[in-house]
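Complex shown without one protein chain; remaining protein chains in place.
When the chains are written out, they are named A and B in that same order, and each has its own residue count from 1.
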Amino acid sequence: MTESHPSDEKPNDGGCKAPHVAHHFDSAQQQYDSAKLGMWIFLLTEVLFFSGLFCFYAVYRANNPQVFVDGHHFLNTPLGAFNTVVLIFSSLTMALAVRAAQLDRNRSVVCLLAVTILCGLTFMVVKGVEYKQKWDHHMVPGQTRIAHWFSDENTQSPPKKFQPDVQYVREHLEEAGHADLDDEELAQRIDNLRSYMGIYFALTGLHALHVIIGVGVLCVVLIMAIRGRFGSHRFTPVDMTGLYWHLVDLIWIYVFPLLYLIP
Amino acid sequence: MNNSSPSPQSASSGSDAALAHVVDIRVLLGVFAVLMVLTTITVSVSYFDFGALNLFVAISVATMKAALVALYFMHLRYDNLFYAFVLLVGVAFLGLFLSITMLDSVEYHPGVEAWQERTQ
Partner (left out) sequence: MNKPLQSKSTTGSYLIDPPGLKSWLFTLDHKRIGLMFLVLVSMALALGAFFALLIRTELTLPGPTIVSEPSTYNRLFTLHGAVMIFLFVIPVIPATFGNFALPMMLGARDVAFPRLNLASLYFYVIGLVFFLLVLIFGGIDTGWTFYPPYSTSTVTPVILAVVGAFILGFSSIFTGINFLVTIHTMRPTGMGWFRMPLFLWGLYGTAVIQVLATPVLAITLLLLAAERLLGIGIFDPKMGGDPILFQHFFWFYSHPAVYIMILPAMGVISEVVSVFSRKHIFGYKFIAYSSLAIALLGFLVWGHHMFTSGQSQLVGMIFSALTFTVAIPSAIKVFNWLATMYKGSIGLAPPMCFALNFIFLFGIGGLTGLFLGSLATDIHVHDTSFVVAHFHYTMAGGVLMAFLAGLYYWWPKMTGRMYNLVWGQVSAWMILIGFNLTYFPQFIIGSRGMPRRYYDYTRLLEVNPEFTFYQIISTVGGFTLVGGLVLVAFILLRSLFVGAKAPDNPWGSGTLEWQCNSPAPHENTPAPDDVGDCYDYNDLEFDEQTKGYVMKQ
């Protein structure tokens, strides 16, 4: 840190502040810099929020490398790659939307934000397809519990048990090069897969939650854009949402190879 | 903070004091193209086994992609260097957390395995 900060240089605030500058700021520049610094610090907290899951991943992979090699055969790499492309493309449209806002091109802002939202929704749909596959084969940790919460049946009756689909597991393990497992070995491997699936759902689930929040915020920003709230001197909401959206992309850039791409 | 970072005023919007730098559209599209190339690379190399290098390759490519997103899409290259510092602090603390925890876990894990074998 040095003695000065660009925004420390106060302009003359002789009562000529733009109307969108809040009362406690001296200038639009100070307000913008504060928002941006605040956003970056928030992104820092997001990085550390995910750090727990990456740590979970690293520790389990270091101690049980075989489980990860087996486990990734249960994931659908083409779908994961497709989602990577979708998310990076949405990052591009987001960056273009910020640029358009800076250049006062409001119509472009609206279009680009809409495309970004559509990409986010596409990502979620594909994610949903992947989750559905896991659900159908009873690979979701705690599936019995979840099914019980959402079941319409009389809660008095004993809940239906969801055991992982043995045939499904066996097929995928054969793909991973484990042919002719006897029942005991198979049971052991199914048990081991629980932590892998735990990591998979924790990482992708938390990421998906961020995508959903991002889409929600983007919708708000889109409405603001349609109402013409942005311009070359007041695009902070677009810019900040953009930073958040890029961070979501950034995390996926790591999640994808770590979970899907294990040779 | 570094004052030599490009000042926000150097942006090119003509009117007085734009709040931040406007990135050239060709740069954004170029970065997107490179990101797509890197994605293709990382997916295709995953079908080959480089042994211990697998993870290294995957993480390196991911870091390159992440750096591109951060530098250009997130404007870090044009902004106050302090923002980049904030992000790097986050990565550094992630590294600290992960490395010490892993060091410990790898150290005590053989003991856990030995205990599991004894009790089975």
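FYI, contacts are C-beta pairs under 8 Å (C-beta built on N, C-alpha and C of every residue); 3 or more make two chains touch, one makes a residue touch a chain.
This one's a predicted model, so the numbers in the text were calculated from it and none came from an experiment.
The hidden chain, counted over the whole complex, makes contact with A, B. Of the listed residues A:H178, A:R194 or A:R229, the one in contact with the hidden chain in the full complex is A:R194.
Where chain A meets the chain that is not shown, the touching residues are 1, 3-5, 7-10, 22-25, 30, 33-34, 37-38, 41-42, 44-53, 55-56, 59, 141-142, 145-146, 191-192, 194-195, 197-199, 201-202, 206. Touching the omitted chain from chain B are residues 82, 89-90, 93, 96-97, 100-101, 103-105, 107-108, 111-112.
Here is the rule we use: only the chains that are shown with their structure count from here on.
The distance from the centre of chain A to the centre of chain B, with each centre set as the mean of the Cα atoms, comes to 15 Å. Interface of chain A with chain B (complex): residues 1-2, 4-6, 28-29, 32-33, 36-37, 40-41, 43-45, 47-48, 51, 54-55, 58-59, 62-63, 77, 81, 84-85, 88-89, 91-92, 94-96, 99, 102-103, 232-233, 235-236, 239, 242-243, 246-247, 249-250, 253-254, 256-258, 260-263. The touching residues of chain B, when paired with chain A in their complex, are 1-3, 7-8, 11, 13, 15, 17-20, 22-23, 25, 28-29, 31-32, 35-36, 39, 42-43, 46-50, 54, 58-59, 61-62, 65-66, 69-70, 72-74, 79-80, 82-83, 86-87, 89-91, 93-94, 97-98, 101-102, 105-106, 109.
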